[in-house]
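Note that this complex is displayed minus one protein chain, with the remaining chains in position.
Presenting chain A:
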Amino acid sequence: MTVESRQWLKYFSPTQSRRPAVLKQLLENHLTTSALFWGKAYDLLEYIALPISTANFEAELALLCEQGFLQKTAQGMLLTKKGTKVVQVDLMNHAQFGMPAFFHGFDWKNWEKMFLLMVQVASELSYQNSNYFVIANDLRTQYRFKEWLKKYGKERLLSEVQTSLAEFLSQEDPKLATLFCEQLTGHNQLGKTRNQLATIYDYSLTDLEVLWLDMCSRYAQFLLTKGQALSELVHFYKRNSLLSESNQKTYELFLAQKKLTEIAKIRGLKLGTIQEHLLNAALLLADFPFAQVLSSKLTSELKSFYGETPILEWDFKTLQATLPDISFFEYRLYQIERIIQDGVRT
């Protein structure tokens, strides 16, 4: 999805200048430890893999700088006063993602196909018609769906699709629910494309796309919390853990109290890589056991060393002069723990 360039502004801040680079990496799901660290510090992690195209990212930001909404700095870009005003207005007037964090580890493209397929099949079933063109001409989606149908049967499909849609939509703004339903295909009823909806109603294409993807993802989340048979279909597309498979393996060994050098040996990876995996886990998960690495002695040494210095202004080199035995890994981990405890004031 592409956004009108102005809509980038809401992801920027008047004080956090590294945002452009960090944001781009997060949106593109290019999760390096450094991108995750700054993402955490700037509170941007909920935008990981958000479905917004970065194809024209640089060009659009350059334009916004030219127009005085953003301002270049040595480290990146800052939101100007003029930009801040625009953000306030745009947030009111344009569609927003209600649950952006859900897109992390969510294969929304294939979920969209599955969702449209299950609605169409349920609809045709209710009319007892089996002669129709199938909306998803994608083998894997069709195959997965058939397997599910074999397991749970047609009645289950029809009743769960109907009741879950009705219940989910009853909590939505009815007008937006209508825009959503207009895009569904079923018996003797073809969905409208977003282009067509933009023509008929007064909505921009960008807003319609956000509305659709937002509701598609929240409906998926709704099905997961309901835990009925349909939730199995969502599970194909939503990863359980926020960690990548490899990070998860490292983390599990860590939770099993293995030493880092031992984990590196088991996994056949360098120690540095294992440390990165654990930093990623500390950044992405809510319950990382910091104490397993940072002794209370080290923690209090670090605490007294930095005192009231703002967290993002800490410097590893000066620390090393005082505590020569400390590793960068321990330092970074402590920094993360403090960001989580105190938040970052900028």
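Convention: a residue touches a chain if its C-beta (ideal position, glycine included) is under 8 Å from a C-beta of that chain, and two chains touch if they have at least 3 such contacts; residues count from 1.
As a convention for this text, contacts and distances are computed from a predicted model.
Peer 1: Missing chain, UniProt name, options "Acyl-CoA dehydrogenase", "ATP-dependent DNA helicase RecQ", "Nitrite/sulfite reductase" or "(2Fe-2S)-binding protein": which is it?
Peer 2: UniProt protein name of the non-displayed chain: "ATP-dependent DNA helicase RecQ".
Peer 1: Which of A:24, A:156 or A:192 touches the chain that is not shown?
Peer 2: A:192
Peer 1: Where the complex has a chain not shown, which of A:162, A:204, A:273 or A:320 is the residue touching it?
Peer 2: Answering carefully, the residue with contact to the hidden chain is A:162.
Peer 1: Have a look at A:123, A:217, A:231 or A:275 and name the one touching the chain we're not showing.
Peer 2: A:123
Peer 1: Touching residues of chain A against the unshown chain: what are they?
Peer 2: Contacting residues on chain A, toward the hidden partner: 112-113, 116, 119, 122-123, 126-127, 131-140, 143, 158, 161-162, 165-166, 169-170, 174-175, 177-182, 184-193, 195-196, 199-202.
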